[in-house]
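For this view, one protein chain was removed and the others were kept in their places.
== subunit A ==
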Amino acid sequence: MTTTDTRPAGVTGDLAGPQHAARPGRPGARLARARAGLHTLVFLAPMLLVFGVFSWVPIGRAVVMSFQRTNLVADPVFVGFANFQQVAADPLLWTAVQNTGYFALLALLFGYPVPLVAAILMSEVRRLRGLFSALAYLPVVVPPVVAVLLWKLFYDAGEDGVFNTVLGWFGLGPVAWLQDADAVMPALVLEATWAAAGGTVVIYLAALIGVDPSLYEAAEIDGAGVWRKLWHITLPQLRGVLLITFILQIIGTAQVFLEPFLFTDGGPANRTLTLLLLIYRYAFTNSLGGDYGAAAALSLMLALVLAAFSMLYFRLTRSWSS
């Protein structure tokens, strides 16, 4: 993702100062260049400071910390792989891995095909397409905390809960959405899908509108029907976008926190304890100052697994992504 050089021929060097006026080799030139460097540094300063203190250094520190025993009182001590061993020995780790995997799987089943079908249908809309996309996108702008708290009411287990009332019209239910060990994860995923699907719809719609119409025309001359055009033109044309949204969704759902935290706080019986919730508990729910080393170690493990998965994914799909 490097920016291309757009300088026209003959314009070289940077524009930071009047050094073009001074011929190289003269004492003034060095001074001018130093001043130009200073100006550039002034402009770079906010970025260097903010990224340095709040991004680059903490990323490095995350790696160091996972090999240290850190608390707020004593100086950190290097403990080798002890944090990783401690995390790996935690019986809750496997629970969290399974729950996170289950969440990601359900989110794919619910959330991956729905936006695609919606976007393909919407791309055929002539009038009011704006209304369709605005309706689809609206849940995305609702603050996530508001959405979760609202859905928590919808999921009320009583017969007078919102969803149970609707089920009652069809003679079904009531379902104890958030208390039932089998219903709780699908319930969380349903809300998460509702909150996120609109963004994916808009991405797909942009890609669909960008498909070259002459491809369809050529296929029609060869006598292809709607389904064959869909299979042989539309989907292959969306391949790149579909591949990206897939991996982004995996990376996003592997870090799900808000839904399990606010809906159930990991319950019932740890059925919705996800990896991020476990990291949060290691670090922040211990009144004695938190086990930062274990939290950093588990964060690092998760990041490495996601990075390895992404690389494998892109290697495997490279042949059909270009």
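One rule holds for everything that comes next: contacts are C-beta pairs under 8 Å (C-beta built on N, C-alpha and C of every residue); 3 or more make two chains touch, one makes a residue touch a chain; residues count from 1.
Throughout what follows, contacts and distances are computed from a predicted model.
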Which of "Carbohydrate ABC transporter permease", "Nucleoside-binding protein", "Acetyl-CoA acyltransferase" or "3-isopropylmalate dehydratase large subunit" is the UniProt protein name of the chain not shown? "Carbohydrate ABC transporter permease"
Where the complex has a chain not shown, which of A:Pro174, A:Gly199 or A:Gly267 is the residue touching it? A:Gly199
Among A:Val87, A:Ala136 or A:Ala192, contact with the omitted chain is made only by A:Ala136
For a quick check of understanding: of A:Glu124, A:Asp182 or A:Asp222, which residue touches the chain that isn't displayed? A:Glu124
Which residue of A:Leu31, A:Val77 or A:Leu149 touches the chain not shown here: A:Leu149
Residues from subunit A at the interface with the omitted partner, ascending: 1-4, 6-8, 11, 14-18, 36-37, 39-41, 43-47, 50-51, 53-59, 61-62, 65, 70, 72, 118, 120-125, 130-147, 149-151, 153-154, 160-162, 165-166, 194, 198-200, 202-203, 206, 208-209, 211, 213, 216-217, 220, 226, 229-230, 234, 244-245, 248, 251-252, 255, 257-258, 261-262, 276, 279-280, 283-284, 292, 295-296, 299-300, 302-303, 306-307
